[in-house]
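Complex shown without one protein chain; remaining protein chains in place.
Up next is chain A:
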């Protein structure tokens, strides 16, 4: 898009001087470039500040900070293991639910729906993505938690409570809040962005490939399974990883429904916490300069590292998928 690598021939010198033609171009270029570099600096500053803020905790607890599950403000012992586990487990659970939902919806949007309903439902999915996080939290707490406590959890315990191996998954009192509820909320929240990516990569496939498969007599599912999916594999994985990155950083909604308990366990119904929810809940009670605040900053640094690596992977996968699409079409 670089239209004029060289400035245009300066025929009418006077006019250009009046409009800043000589000084304007380099100045403007410097201005936009400086703003661009500013964006880089913001990320650099975030990384630096989080690392410096968390440094006292890393220094005080050493590498043990990562594996210790203690969070005790009274004895001033803090460890990252429980919130890190909670973050990874709730996001994984969320993805487990979100990916089939997103895939089903993207399949419906691209292969099954007539144009007008597809436009309306596509819009509904985008609106779901726009609903603020705190609203999901309230909805989850007042609409999703009661049936979880009264029906889902007792029923699951009744069904699986006696089976060795599965009983650990459903142990604990039926509070309604907990890991599974957080996973459900996260699934609903990240599903729209995964759907959007899947829809984009599915529709970016050359129509002729799809049509030739139909011409051979393939059913819609076979076209999806054997033509579209293999073709758009990288983009689909990139979308899922993007959803993972989003899920791990979710704060407000998870804070409402996860139950806030600093422990590691296999039960789907036990309360837990995530890095983000722990920061949101504990930060107001952490005086400046305290070891607790440093520990929260260190947790923030860990979350930043995990989510940036995840987002980085998703960008690479998506870019590779796009490059491939460009090459083949």
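Keep this in mind: contacts are C-beta pairs under 8 Å (C-beta built on N, C-alpha and C of every residue); 3 or more make two chains touch, one makes a residue touch a chain; residues count from 1.
Note that contacts and distances are computed from a predicted model.
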Record-based protein name (UniProt) of the chain missing from this complex, from "sulfate adenylyltransferase", "SMC-Scp complex subunit ScpB", "(Fe-S)-binding protein" or "Phosphate transport system permease protein PstA": "Phosphate transport system permease protein PstA"
Of A:191, A:227, A:268 or A:317, the one touching the omitted chain in the full complex: A:191
From A:70, A:96, A:135 or A:173, residue that would touch the chain that is not displayed: A:135
Positions on chain A contacted by the hidden chain, ascending: 1-4, 7-8, 11-12, 15-16, 19-21, 24-25, 27-29, 31-33, 35-40, 42-43, 45-46, 49-50, 53, 100-105, 107-109, 111-113, 119, 121, 123-128, 130-139, 141-143, 188, 191, 195, 219-222, 224-225, 242, 245-246, 248-252, 256, 276, 279-280, 283-284, 288, 296-297, 300, 303-304, 307-308, 311-312, 315
